[in-house]
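Report on the following structure.
All protein chains of the complex are present and in place, except for one that has been dropped.
For clarity, chains are labelled A and B in written order, and residue numbers in each chain start from 1.
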Amino acid sequence: MKPAPFRYADPGTLDEALAVLSGEGEGAKVLAGGQSLLPLLSMRLAAPTTLVDINRLPGLDTVEATGDGVRVGALVRHAFLLHDDAAARVQPLLARATANVAHAAIRNRGTTVGSIAHADPSGEMTAVLAVTDGSVSVATPSGTSDVSWRDLFVGPLETSLHGPAVVTSAFFPAPPSRSGTAFAEVARRKGDYAVCGAAVVVTVDENRRVTAVRAAYLSVGLVPEVHDLTDAVVGKPVDSADWAAAGALARTLVDPDGDLHASADYRRLLVGALTERTLIAAAAEAAGRSL
Amino acid sequence: MTTKLFGEPVRRREDARLIVGQGRYLDDIGSAALAAAFVRSPHAHARIVGIDADAALDVEGLVAIYAYEDLTGPMAEPLPVLIPHPQLTSPRTGYPLANGEVNHVGEAVVMVVATDRYIAEDACDRIVVTYEELPVVVGVDAAREAEAAVHEEIPDNVAAVHHQETGDVEAALAAAPRTLSFTQYIERSGSIPMEGRGVHARWDADDASLRVYSSTQASTSVRAAIAAKLELSVDRVEVIAPDVGGGFGMKIVHPWPEELLVPMAAIALGQEVKWSEDRREHFISSAHERQQRQEITVGYDDDGRITALDVHVWHDNGAYTPYGIIVPIVTATQLIGPYVIPAYRVKVESVYTNTVIVTPYRGAGRPQGCYAMERTLDRIADALGMDRALVRERNLIQPDQFPYDQHLTFQDGRPVIYDSGDYPGLMAKLKALVGWDDAASLRSAAEARGKLLGIGMAMYVEGTGPGPYEGGHVQVLGSGKVLVSTGLTSQGQGHETVFAQIVASELGVPIEDVEVHTGDTRRFGYAVGTFASRAAVMSGNAVALAARGVREKALRIAADVLEADPGDLEIDDGLVQVKGTPGASIPLRTIAVLSNPLRYAFDEAAKQATQFAIPGSDDKPPVAVGDAPGLEHRDYYSPIRSTFASGAHAAVVEIDPATWEIDVVTYAVVHDCGNVVNPMIVEGQVHGGVAQGVGGALYERMAYDADGQLQNASFMDFLMPFASEVPDVVIDHQQTPSPLNPLGIKGAGEAGVIPGTAAIASAIEDATGRRIASMPIAPSQLYDLMRDENAERTMASAARTTGARA
Partner (left out) sequence: MSVDTERTVVVTVNGVPREATVPVRRLLSDALRHDLGLTGTHVGCEHGVCGACTVLVDGAPVRSCLMLAVQADGHAVTTVEGLARDDGRGGWVLHPVQEAFRECHALQCGFCTPGFLTTIAAGLHARDSSAEITDEEVDELVGGNLCRCTGYANIKKAVKHAAAAMAEDAR
């Protein structure tokens, strides 16, 4: 289990990075935290011709929290984001989800943006990006553009980004006012990829009645899925809404696959259970914020 | 008196180097060695049509490529059947490199040697092996149905039929007031030590000698195998087990193909060669254990007493049988545990499948046997509406029945005669420890929290310390240092500490003066190996006997010097003294010097032993007839039969009915391994065993697909427990010394793992009211069971008002 040969560059500027990516062609791959990529290299399941290590690029290691949301630079490690209080205040899902990413040593090296660019449907941060209706900022030789999560994820470990491109940041919008969020997952062992996970946002009106329920799931589809569960509880008082009904609705909306660790039906069960569990927590938070 | 060391929690002496990164594990040796890597079969069953290595030849750094055609002499013959048995009628073993056919994914086909492992893997990638795929047999049921054969000439896939019986089972069953029949399954797991296998070989052409390091549990036997296969005289070969990063049974198998091929290449190339197994190789090319299908019929009376037991096991032995039928025999003979079984019949059909070989993994067939017996008792209790503990109590062998002959033949060819024990004592302690009688209130409290709670128990008897023998050598140097060596190897059991405790206690020296060496054929050439919870029993007693020999000689010499009767002497803190006569003493180190009459002196101490320093009799030779120079002794311990340890475990589980996640909230152990040399180490063995037991019950399963591909050959998907998955363990002890050996000890290494699957299955069954007949079980499978209308419900659950309602 040793990586196949590749070439390596660690450019000092974004322009250099894009130039190297352009010059090296299709076989070049960006290396950030490497916590997903390195195992694939060592198992020789991936064999890029060139690794373009972006760890020396300046200005990408910051978290900017504003009223609109949280922008996370491409070199921000999970561990850093987990402990960023300002980010947690603006978008609580970030810390809540990040705490579930693998184990501490992986979080010390792995990056939030890297795990999004890796496009693993079992990744916590892809689900958070989706449920918050977030986007990534992508630099290419022709300029920088924002790509919505809806357009980013194409399939398992596959994004819509082709050719030389560096994802420089991810933007997680703040939740609506009078809303609450929650995250939960079930993994076979603590720290494993989740068998199923849910990230939810519950929004209420000034009368504390439910106006919107949005849920994203991990390890349920080929790409992160967001489902609108509002219909199950719309208009209901947040304290007494039938969250089990929302869970039941969610079960009808997903179409998971089975694998080694969970049958499709079991995943569907978990979708229901985790939906209910997270909605109860998110509703309590929304209720608290609407006082 | 010297501080009593036997029985004390002496801190481990091996730790000093291991906690600072100064251990020497296999891959730490030979930094300049060439690296070997292997092209392994991607198919579970195929004929090799061709091997094209041309593309690999221009890899810079490539040194050599070997395929079967390059093997000569004994190397071209099949690997040995290590433990032949008359009932192993169709043994099969592979070749060091596949000879025309592969029988499991991972079987070695080509060996590449290169300047480093990266380059060796590059070359492997470029070697094209063409295969013609053959039908694949995966799992005991497929093997049994035999629609395809693993080995063409064995169409029924049956390697062996092992059969034992102790009475007329047919008649006893016919006469039984009640009977029960059922079938259950247990799946594959594996030892999976943190350090995989590895071999380093260095050929010294000037000395015409070979030194091999192997991460093995049996260095003396690896040595013999290498000598035989490479046609070397055994005195030209030394094999050393360095620090070994865990074994758990898997490393008792030998010679692994790599243990022969790496030395072969080292000799051929005249350079050091090393192979360090990577994790994927470990999963697909080492060894697994546990899968069985068990068909059980039991006869019993209205009080729950068993009158007859009939067990038919199909045991998956994988693609080959290098380790014979040890695991089937152990299952067959240890199944009946601490119970009186008036008539017992067991038949184990050991069948081939196109999967990795099955050889002992900690427990070695006992977890399966325990699962069969204990789940049988649970079913009897359920059918009678009786407490599961009570049913067990009614069947236990009583303390006044020892020695108790089960009339079976054990894995060492010797009778299964339990030497000592107190099984009702274990049960009483267990019930108190786990709060067995409080289960109903625990269940209600859990239900109030929305959880389903269940409790289960399991008991076992473990034959430990089988022969044929182990040896020990103890030598006192003129410096006062006491060298101890034994041939068997260590994989973390603390032998350097335990054997030092024994020798220090026997000899009367400070433990700091004692230095222990294990698993090094340069030090001790005769040994069997570390398996079957035998090291403390076998080598412990052997080094004790050797120390006693040294003591006797030391007292004899001292008696001469001190002009005293040897019987009036004692050794304390390294000093031989006349009992009750202060001042009349001589240091042991001085006796060591005097024991070796010298002509030449090279230090002050040695002067005392030179020819003009020792007043001797002109009529006697300096070394008496029958005596030998030096203060040392070699001795062997060879037991008449195994000694039988025992124990009882209980588990309390809580299950979340929303997600069917299973949490072991309490795990209780009562353990009896006779006299204990070091309770700290024994407790550590129990902790580790329990973790593997919990892993085997809830997390670990070798998941082969129908094509024979191991789908979870990584630590990502093979779910060895992290700390978060292992429950806290509460332990109570009982000691019934073994009358069979001088130290009264029984083995402790494997016990912790044995009852885990049985106890946890019982607890889950208790919590859910659904019959658990296949282990391990994951939440996904439990969910399937809970919503299956046809799933069998226990009688106990029907009678209960609380519990599962799914």
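FYI, contacts are C-beta pairs under 8 Å (C-beta built on N, C-alpha and C of every residue); 3 or more make two chains touch, one makes a residue touch a chain.
Fair warning: this is a prediction, and the values are worked out from it, not measured in the lab.
Peer 1: Quick one: say which of B:178, B:687 or B:733 touches the chain that got left out.
Peer 2: B:687
Peer 1: Hey, which of B:149, B:729 or B:761 is the one touching the hidden chain?
Peer 2: Of all options in B:149, B:729 or B:761, contact with the hidden chain holds for B:729.
Peer 1: Can you tell me which of B:214, B:294 or B:491 touches the chain that was removed from the display?
Peer 2: Answer from the full complex: B:491 touches the omitted chain.
Peer 1: Please identify, in ascending order, the residues of chain B that touch the omitted chain?
Peer 2: Against the missing chain, chain B presents residues 11-12, 14-16, 18-25, 27-28, 31, 116, 118, 192-195, 243-246, 248, 276, 278-279, 491-494, 680-681, 683-684, 687-692, 714-716, 720, 722-724, 726, 728-729, 752.
Peer 1: Please identify, in ascending order, the residues of chain A that touch the omitted chain?
Peer 2: Residues touching the hidden chain, for chain A, are 1-11, 16, 19-20, 23-24, 31, 34-35, 38-39, 41-43, 50-51, 53, 55, 79, 102-106, 108-109, 190-191.
Everything that follows uses one rule, which is that only the chains that are shown with their structure count from here on.
Peer 1: With chain centres taken as the means of their Cα atoms, state the distance from chain A to chain B in Å.
Peer 2: The separation of the two C-alpha centroids amounts to 44 Å.
Peer 1: In the complex of these two chains, what residues of chain B are touching chain A?
Peer 2: Residue positions touching the partner: 117-118, 121-122, 125, 278-280, 658-661, 699, 703, 711-712, 714, 716-717, 719, 721-722, 724-725, 778-780, 783-784.
Peer 1: For the complex, give me every residue of chain A touching chain B.
Peer 2: 1-5, 39, 43-44, 186, 188-193, 195, 260-263, 265-266, 269-270, 273-274, 276-277
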